[in-house]
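Would you mind keeping the following structure in view while I ask a few things?
Missing here is one protein chain; the remaining ones are kept as they sit in the complex.
Letters A, B and C mark the chains in the order given here, with residues in each chain numbered from 1 onward.
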Amino acid sequence: MSEAAITDRDRAIFEPRITAFVCNWCTYTGADLAGTSRLPMASNVRIIRLPCTGRIDHLFVVKAFERGADGVIVSGCHPADCHYTAGNYHARRRFGVFRELLSFLGVDPRRLTFSWVSASEGAKWADVVNETVARVRELGPFDTYHRLADASAADGDPFAALEAAAPGAAPQAAGNDAALEATVGRSAR
Amino acid sequence: MSRIGVFICHCGENIARTVDCGAVADALRDHPGVTVATDYKYMCSDPGQQLIKKAIEDNALTGVVVCACSPHMHEKTFRRAAAQAGLNPFVVEMANIREHCSWIHDDREQATAKAIDTARTIVEKVKHNRPLQTIRIPVTRRALVIGGGIAGIQAALDIADGGHEVVLVEKDPSIGGHMSQLSETFPTLDCSQCILTPRMVEAYQHPRIKLYTWSEVEKVDGYIGNFSVTIRKKARSVDEDLCNGCGDCQAACPSRRIASEFDAGLSRRTAIYTPFPQAVPNIPVLDREHCTLFKGRRKGLAKDACGTCKETCLKGAIDYDGEDTFVTEEVGAIVVATGFQLYDIGREQPEGLKGYGEYGYGDVPDVIDGLQFERLASASGPAGGKMRRPSDGAEPKTVVFVKCVGSRDPEKGMSYCSKICCMYTAKHTMLYKHKVPDGRAVVFYMDIRAAGKGYDEFSRRAIEEDGAEYIRGRVSRIFRDGDKVKVWGYDTLSNRQVVVDADMVVLATAVRPQPGIAELAQKLSVSYDQDGFLNEAHPKLRPVETNTAGIYLAGACQAPRDIPESVAMAGATAAKVLGLFSADELERDPSVALVNERTCSGCFNCERVCPYGAIERRDVCDMEGHVCGHVAYVNPGVCQGCGTCVAVCPSKSVELAGFTDDQVYAEINALAGW
Amino acid sequence: MSELQDTARRLLDEGAAQVVIGWEAGRRGARPAFVTDAAGCDRLIFDARCVHDLATFLNPRRSQVADLGRAAVVVKGCDAKAVAGLLREAQLARDQVVLIGVRCGGVAAGPEGPEPPALTADTVAARCHGCDVREPASVDVLVGEPQPEPPVAATLDERVAALDALSPAERLAFWTTELSRCTQCYACRQACPLCYCERCVVEKTEPQWVETSPHARGNFAWHLTRAQHLAGRCVGCGECERACPVGIPLGLINRKLQQVVYELYGYTVSDDPAVPAPIGAYAVDDTQDFIR
Partner (left out) sequence: MNGRAADSGHDRAADGVATQSAAPRRVLLLTHDGLATLVEELATADAAAVAPAWAGGAGRAAGAPGAPRETEYRAVTGAAELAFGGRLPRLSLKQFFLPPTEVLFTWRRTAGDVELTAAPTDVPARVVLGARPCDAAALPIVDRVMNWDYADELWNARRAATTVFSLACGVEDESCFCSAVFLEPAATRGSDGSLTPVDGGYLVETFSDKGEAFVAAHADRFAEPPAGAAGDELRAQAEAFRAAARERVAANLRLDHDRVRDWLEHHFDDPFWATLGPRCNGCGVCSSVCPTCHCFDIVDEPESVGHGVRRRNWDTCQACVFTLHASGHNPRADQNARYRQRVEHKFLVYPTRFGDVLCTGCGRCSRACPTGQDLSEVLAAIDGLSRSGAGPDTGGAGRSHGAEGAAS
């Protein structure tokens, strides 16, 4: 089942759910500034505050998607501004890799926003929020990921899978043969 | 089972205008683990806080969530209130429904929904908050100051005057540093030694300052409040207690041809020597490198080749057999004030620097650097303060000054500006013109950078009153031409070549950190930049602190600094140290990392990423007590709570108090199906 | 062969090692062997069937191996990289182990067969393509004749590129199908020389970040985590994929990440333990065009 099929759902009623992991010193404070400056922005983002982007684990992002997020924002201090001097540098490397990994496994990178938002960039935070919401609204709900567990409500039991006809269930196992010959070519070693 | 109280603040109309606070309270009342949920006009007001305290007492709450403004605004307020009601302050969290909600949304329905989500998220987090205790670390209220230049002396004096003991370590035989070599200082042209010497003596005689000269820091263990420093006292060969500084030994010493470091090589000294008459302490050291006796011993001669100083010394203070000794000092804070060196641009260049052979420095005796000029100009200098050039002692009638030699030159030298050269060159031209009124002072410059109180006026005075000739342009070549020194330069303003037949040339060479700075930085686990200057913790907000808590920076070890800046930094470090010493215990935020030693695999990713060197390796022993592995340990005194170690731990064996995996997981989980 | 056996015998006789970890011919093909006496050294072989990454047995948590005493391990180039990884990450001290390096001309896809197969583009392991350590450095003994370049295999890069060419939705469908077969038996983890954790993250239950249930959701979390933890560390020995009982193409993911760390940080896994891994380090001017 392709995402396209799902996103046919009427977008008017689709309100993206975005989970944001932000550092306490720059982005969270920047978001505070956006508030004190009364900058209106989409209400689709839920912020989780952490001391530093260095603390943000790739598992947070995975769990957010598992728990129904359609998009994720990771935001912290600009390079050289890190309250802890290097946390954001380490985060930049880990997420530089993880973003590629997610994309390779089929999570559209457009569902992820990484940004540097300083404590003085309230307006930039508003932009980051609005752009992300608009982009994810365009992509539609991430039900394919949210449903992965039901997908194998199949429970690896092909019979159940036949009934559920859910994506990824064992009957499609043969599917990748075709997919493979077509795309990945030779049988792997 | 959690018993959480949720308190929703209207913030007058600020929140209530767009968020239906009553609805939030109703929604949260049904949330698992919530015991009370109420809204109120101003939670931060006194009655508001009373309301929370009463709820805590009446319902034996295990956690509190205040839905109001940003935690940056009032977290402290509410944590204090909860503490007064007998609740651990760290089980109190704020849900930001003002800055992050009511102030940025107009749709009442959406805003209220978001406020409810936010509140639920924080409630779920608080279910996993653990009571935390403020970390207290005992503080040894003694300080170590490394470097006895003006910065080190000032820091030592300020700390000692503040009532705490200071250990001052200087690698040279005397304190005083570069400032003691200067003749006059800008922008006032007052005599350098006249203002410095009293400070040196004051430091020497201060009851709370323990001075180690001819000594170096060998090893540094421990952490803020609890450093243990091993100091190498280099063999002085002179008993500091017996010696009375009479100077007979120096008068008697047969080897008298050794280039004087103090006079920047422009004069000669003896093997046993005090670097300069006002040296503090006024106790000589025996330079074993050049001493005839020790040369002999190194050759393996059966009988000592000399012994004159020992014979001369009436106090019997000379000891040829003394070795380096080590002392350990316990201190709570360390001030690094190791200062600078001038870029030696001669032909021999270490560490892959190119140097400036074309300027003839080191080959042409009358081409000297700024420090040598200071000695020439100094009343206590080799020429007694008369303007005499090194080669033949003649009075130079034309002196060329070249600025930015090795500075602002990424190609061949340093990319940074050495900052002090513009001012001291202006000073040099003045000193010269005052001594040789009919002489020419020609200055080649790139820019004149004279920011600072009275600085621009000073350099203008050099040009307008003392008639220094400033030529904007670089010098391509300097070479000997008979008894002249030819200077080929280019005037970029009039766009023509300039050739000057000079009698002497003064090069304003770049300011560089002291040799061996990298080794010292490693001992202190302080980082340094590509040029070797030590890194401050934050370029704007923490300019005199380092990333290693308890270690501070003063003067030119951090970047090129002039005297007033160095003194100001020294004062700043003293203020930091005195602040640290204001109590026997150092209080720290308890949100620090903790390693689960049972599941730690000892891969030390945490150690690699920790910006503060807070990770230590601990042995794991088997039942027989043999070391069978290593695990990481986070020193709570050093940890700053960034949590970078947590994210790189593959087995999730590190937790960050206040932001544990449990807490974050619960927050994410709370957002499911919003 | 005899050179390898003699070396092993000598090390045991001299007491330089109490056990030699190498390969022997089992009934179904080559397999790891643990030789503790000189006589047993005759069993040692090295040929194209010796695919196993023996560095796996140096994991300090494998007490049943440690109990055999100080080990001498036979390493191919790729195995040497894994050993370097263990040294780099403080799981092993260099003086704890004797390394017998073998010059390697490539190995087959699997250890099966009574005889080593002739290496052709069809039989050679994909991992051998572009191998840069055919003659392990920093070993204590190096045995065997210089070997020819292995034949060019169906390279993983082509297959990765094929997947890259798909749309995210197509890739998600592809991997959902692949990963739905995963039973989270963790054979991939156990076969990995660098998965040595005392307590794997999936075994941390408070909280349970990675669901251990082998539904596609848990399987995605597991394989994302496994791959992320191996980024910049994976030596590409391919043991995870070979161990997988349901044929999940893990090699594609590992290869992709090797490409990524190279493209982003110019890093390739080295057999020199002194070369630091890319994750856990950083450069101030690291690429950040993915960051707004």
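Observations on the model:
Everything below uses one rule, namely that a residue touches a chain if its C-beta (ideal position, glycine included) is under 8 Å from a C-beta of that chain, and two chains touch if they have at least 3 such contacts.
Here the structure is a predicted model, which is why all the values come from computation and not from measurement.
Taking the complete complex into account, C:33 is the one of C:33, C:172, C:194 or C:260 that touches the chain left out. The chain not shown here is touched by just one of C:173, C:201, C:230 or C:244, and that residue is C:244. Although one chain is not drawn, the whole complex shows that of C:6, C:112 or C:263 it is C:112 that touches it. Across C:67, C:145 or C:285, the residue that sits in touch with the chain not pictured is C:67. Interface residues of chain C with the unshown chain, by the touch rule above, are 19, 24, 26-37, 39-40, 43, 52, 56-57, 62-65, 67-68, 108-113, 117, 122-123, 159, 174, 177-178, 181, 183-187, 189-191, 203, 208, 211-215, 218, 239, 241-252. Along chain B, the points of touch with the absent chain fall at residues 30-32, 120, 124, 598, 669-670, 672-673.
Methods note: only the chains that are shown with their structure count from here on.
Set side by side, the interfaces B-C and A-C show unequal numbers of C-beta pairs in contact, with more at A-C. Averaged C-alpha coordinates give centres for chain B and chain C that are 45 Å from one another. Within chain A, contacts with two or more other chains are made by residues 57, 63, 80, 86, 90, 94. In chain C, the residues touching two or more other chains are 201, 209, 279-281. Within the complex formed with chain A, the chain C residues making contact are 109-110, 125-127, 153-154, 158-160, 162-166, 168-181, 183, 201, 209-211, 213-218, 220-221, 223-225, 227-228, 231-232, 238, 241, 247, 249, 251-253, 256-257, 260-261, 264-265, 278-284, 286-288, 290-292.
Listed in rising order, the residues of chain B touching chain A in the complex are 70-72, 96, 98-101, 103-107, 110-111, 113-114, 117-118, 121, 537-539, 547, 591, 609, 611-612, 640-644, 646-648, 656, 658-659, 661, 664-665, 667-669, 671-674. Chain C makes touch with chain B in their complex at residues 60, 89-91, 196-201, 204, 206-207, 209, 229, 276, 279-281.
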